[in-house]
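The complex appears here without one of its protein chains, the remainder shown in place.
For subunit A:
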Amino acid sequence: MSILGLSILSLARFQFAMTTVFHFFFVPFSIGLGFVVAIMETNYVIQKKDIYKKMTQFWGKIFLLSFAVGVVTGIIQEFQFGMNWSQYSRFMGDIFGAPLAIEALAAFFLESTFIGLWMFTWDRFKPVWHCLFIWLTSIGSMLSAVWILAANSFMQDPVGYALKTVNGNTKAVMVSFADVVKNPQLWLELPHVLFGAFLTAAFVIAGSSAWRILKGKNIEFWRKSIKISLIVGLVAAIGVTAVGDQQTQYIIKNQPMKFAATEGLYKTTGDHASWAIVEGMDNKDHKVTWSIEIPYVLSMLSYHKPSGAVTGANPLNKQLHKQYDKKFGKNMNYFVPMHTLFYSFRIMAISAGVFALLAILGLYWNRKKSDQIVRYRWFLYILGLSLWLPFIANTAGWFVTELGRYPWVVYGLLTIADAVSPHVTVGSLLFSNIIYFLLFAGMGAVMIVLSHRVLVAGPDADLQSGYGVNDEDKQDTDESVDPYAKGAFNHE
């Protein structure tokens, strides 16, 4: 059954892409921002300077907004597996459900409880204890990354399982939890995602601060924000590149098709493989039509030496048919979306380079004794624009990871087509796609407007009350009843 030529499968895939991409705008932002805000508050505790308290509260306000959207869009993800991918849930419940439940138990409770404590107790606890709350929130959000990525890593690279057939249905059962947790894929994905999260927060803070410096107020506040965020950003840019390199080595062996696609290779290269900066592809005839290449670089990237051939998608396709035809039939298509992967990979990798460069320049020009950063307005504009780049890079990274697994939902075990809920109708999927789209558009717009408003109001606004931008309201409302007021507890 289909409406407008749409099938359950294509709608469910679109929905997964849309909801995860939107969710993952806010997740790395929140993880990173929680971490940077925790660093800021730690600075306050150690140095006792008021400016750090202001920084904590100011960026903390944006953190709370992003956290809220991250939480609510996360619930969709948990329900979605059952709603749209019931066959997947039946096949994988044993293995996928466990980390998901642990995520809720170990991470969600921690972050949700302590963010509540952090938000409402500025004047009730000593700074050290209050600072502990934001660290526990931050640790909670990072723990949640551990467990959801453990689940994702299994889908990329199944380990510690056995296949069992019950009543004619095959399902995967866990044999070793230790193997699932030790999955090398996880310990590459996790630092990659965390560094990406730190980069996201770092460049949103640095970029927003750059825009505010251009307006010329509170220069010291914005410059200090840039300093802290770009230190985090530089470390993260180096970290993400190093981990990315390790991941390359891993993927060549474990998901060669994904790697061939990120490098746009249909044919196996010669012994000295050159790296294509851009290229044109013919996806029908499975060949590269034109390309601009740098010699030796692909061998260097792949094997850390100038020689070494990289297998192309065409021979890999044959190999995969040989390997899986018995189980999955001859009609499978093992070619991943080559174009998307090729360019997504480049966007992601080049972004990392841009971040490293901006961080070095920014930190240098932002030295205490220098006012270059304030004078180099062109640089502030570039830094300001760069605040959008992490979101693009994060999305591109997940495109490589997730689309590169095609046609599998669980690599080598379950195809995407076999995973979808068989009896959900096209109509209800279309309806839910439209609803989610409208919700996301609305929430995205509100988020941008509110964050912008907080930025414009700046650190001089009343940050503790939560009505920071709304001084008129403060006058006709008793401070003590304001849900986000610090003073509420003093009025007994």
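Everything that follows uses one rule, which is that contacts are C-beta pairs under 8 Å (C-beta built on N, C-alpha and C of every residue); 3 or more make two chains touch, one makes a residue touch a chain; residues count from 1.
Please note the rule applied: contacts and distances are computed from a predicted model.
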_Among "Potassium-transporting ATPase potassium-binding subunit", "Phosphoribosylformylglycinamidine synthase subunit PurS", "Cytochrome d ubiquinol oxidase subunit II" or "Protein thiol/disulfide oxidoreductase DsbE", the UniProt name of the subunit that does not appear here_ = "Cytochrome d ubiquinol oxidase subunit II"
*Would you indicate which residue among A:L11, A:M55, A:I115 or A:L186 is in contact with the undisplayed chain?*
A:I115
*Which of A:I31, A:I76, A:I205 or A:A313 touches the chain that is not shown?*
A:I76
*So which bits of subunit A touch the chain we can't see?*
64-65, 68-69, 71-73, 75-76, 78-79, 81-84, 86-87, 89-98, 100-106, 108-110, 112-117, 119-121, 124, 164, 166-167, 171, 173-175, 177, 421-424, 428, 431-432, 435, 439, 443, 446, 450, 453-454, 466-467, 469-470, 473, 476-478, 480-485, 488-489, 491-492
